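Partial complex: the chains shown occupy the same locations as in the complete assembly.
Chain naming follows the written order as A, B and C, and within any one chain the residues start at number 1.
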Amino acid sequence: MISKKKVLVTGFSPFLDFKVNPSGEIARKLDGFKGDTYEVFGVELPVLHKEARKILEQKFSEINPDLVVGLGLAANATGIRIERVALNRYYRGEEAEERIGEVVAYETSLPYERIREALWNKGIPAYYSFNAGTYLCNEVFYTIASLCSRKGIRGGFIHIPFTHRQVIAMKKFSYPSMQEGLMIEAIKTIIEVSLV
Amino acid sequence: MISKKKVLVTGFSPFLDFKVNPSGEIARKLDGFKGDTYEVFGVELPVLHKEARKILEQKFSEINPDLVVGLGLAANATGIRIERVALNRYYRGEEAEERIGEVVAYETSLPYERIREALWNKGIPAYYSFNAGTYLCNEVFYTIASLCSRKGIRGGFIHIPFTHRQVIAMKKFSYPSMQEGLMIEAIKTIIEVSLV
Amino acid sequence: MISKKKVLVTGFSPFLDFKVNPSGEIARKLDGFKGDTYEVFGVELPVLHKEARKILEQKFSEINPDLVVGLGLAANATGIRIERVALNRYYRGEEAEERIGEVVAYETSLPYERIREALWNKGIPAYYSFNAGTYLCNEVFYTIASLCSRKGIRGGFIHIPFTHRQVIAMKKFSYPSMQEGLMIEAIKTIIEVSLV
């Protein structure tokens, strides 16, 4: 019997004015999900940078995953945004000069070309980004890239928009949104493509 | 036997760099569709202002509809954009001072509050707009509003985004998009609510 | 001796998160200014709709102006935005169905083509807008248009961006901005062109 691959999927809890965070909700919904060849360990990280990194490192060491996919909300994303570059920057935006590691930047080790192609084939808008911001999403991405690089496994970060239901609940129609079911299908596709 | 209500749905053909236009495609796909209480006459208007208005007026007089719903593409719409106000302006943007009618502006006669509520209940992002632009969409909206006002029936205009498949085909991920099936469901819902 | 023309210039006080409002500041700075052929009565209106309209109507009747230029902040304006259409809508955004007058919309009675030309000649970016929003700016614009129409004088509304110094003070660099001196020159130019 071949054991299933272990996939760590992280998301974030709600923050600031955003009462909902699709990234944390999807991480929780996928927790325990078993595909043919893999099972998901979904973790919702708090939007508190020291805490978030500590929990991420603990879960990484505890679960001993074969793949890590970090998820975060980008309120202006128009689809599945595949992040390509993580910068060596500590949480709080442009002003923080503190560093979190050695190299200036990591590149994702997810197979981004095949991921984008697979999502397009399913009718899901997906595109690259070379800038994951200067906040916690970028910091978690850098941490994932650093942990995965040392362990020699694949890891990366994906920004997602709000769900249709969420923008309706918030009455914030300046934000693009997607159907939740389609987003969950997208994350499963990303996992499957990355495990091949 | 009660005869079905006749609903004129208009869209536009592709224009400029846009090789596809979801509004015209949906108008064509809905052409001939029969709901329980209505049937749709779908018409794709050319993006040529004199021609567009002439065809619209001909079809209006020929079909003798009970309801008119104009559709147009708004590449930056994040959902179903219910237009509230049509300005008395002739096609070509800000420079054209030519007028197309008497009053400065018409308001939509679609039941916009109930439409928005019904779409929200189905999980479809929908919002109001008080500015339908200064191009052909606005001109067709003004013409619909004027024709419907004189006939005493409901009529209005709805802006829609690209479909997911269309932005993928164009590789234009700066545009928000929606699933085509959801858009078609939205237009049917708008028709049903407007006929009550 | 020919008496000078009286020009009523209104702006707004700060509101919400905006600690400064260039429209109110310019109205106050221009108050008492005397050009060759005109003098300015600058009034800062509170961002309280009933109050704002009441003060506007009082000042209009008290000053008995020959021209009215309303100013308002548009945080995303990239220059001098000449508003062309005021909608019959009462303050609080899209939800408010209450009306403030008779006609659906007024058009500006400022000589917008000559204004834009004169500003361009001075190197000042200026452009038309056909949507003054659904808040107090639009309501004041509609009120100005209505008062001026009945009196047979020119009146209109201009949206302006923040000043350079203001975005620096707020550290909000997502907003376009202009030099304050250039904005004041723009408003004087608008007055001069409108009095010819």
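By definition in this document, a residue touches a chain if its C-beta (ideal position, glycine included) is under 8 Å from a C-beta of that chain, and two chains touch if they have at least 3 such contacts.
Computed from a predicted model, the values in this text were never measured in an experiment.
Please state how many copies of the single repeated sequence make up the complete complex in this structure file, given that 3 appear here.
Copies present in the complete complex number 4.
As a convention for this text, only the chains that are shown with their structure count from here on.
Starting at subunit A, what is the smallest number of hops through touching chains needed to reach subunit C?
The fewest steps needed to get from subunit A to subunit C is 2.
Which chain lies at the heart of the structure, taking centres as C-alpha averages?
B
Can you grab the rotation angle between subunit A and subunit B? Superpose on CA, round to the nearest 5°.
To map subunit A onto subunit B, rotate by about 180 degrees.
Would the interface of subunit B with subunit C count as same or different, where same needs over half of all numbers used to appear in both copies?
Result for this pair: same.
Averaging over Cα atoms per chain, report the distance between subunit A and subunit C in Å.
46
Could you put a whole-Å number on the gap between the CA centroids of subunit B and subunit C?
About 34 Å separates the centre of subunit B from that of subunit C.
Could you check subunit C for residues that touch two or more other chains and list them?
Counting only residues that touch two or more other chains, subunit C contributes none.
If we count contacts the way the header does, which residues on subunit A are in touch with subunit B in the complex?
Counting only subunit A, the residues touching subunit B are 78-79, 120, 123-127, 164-165, 167-168, 173-177, 179, 182.
Which residues of subunit B touch subunit C in their complex?
85, 87, 89, 94, 103-107, 127-128, 130-131, 134
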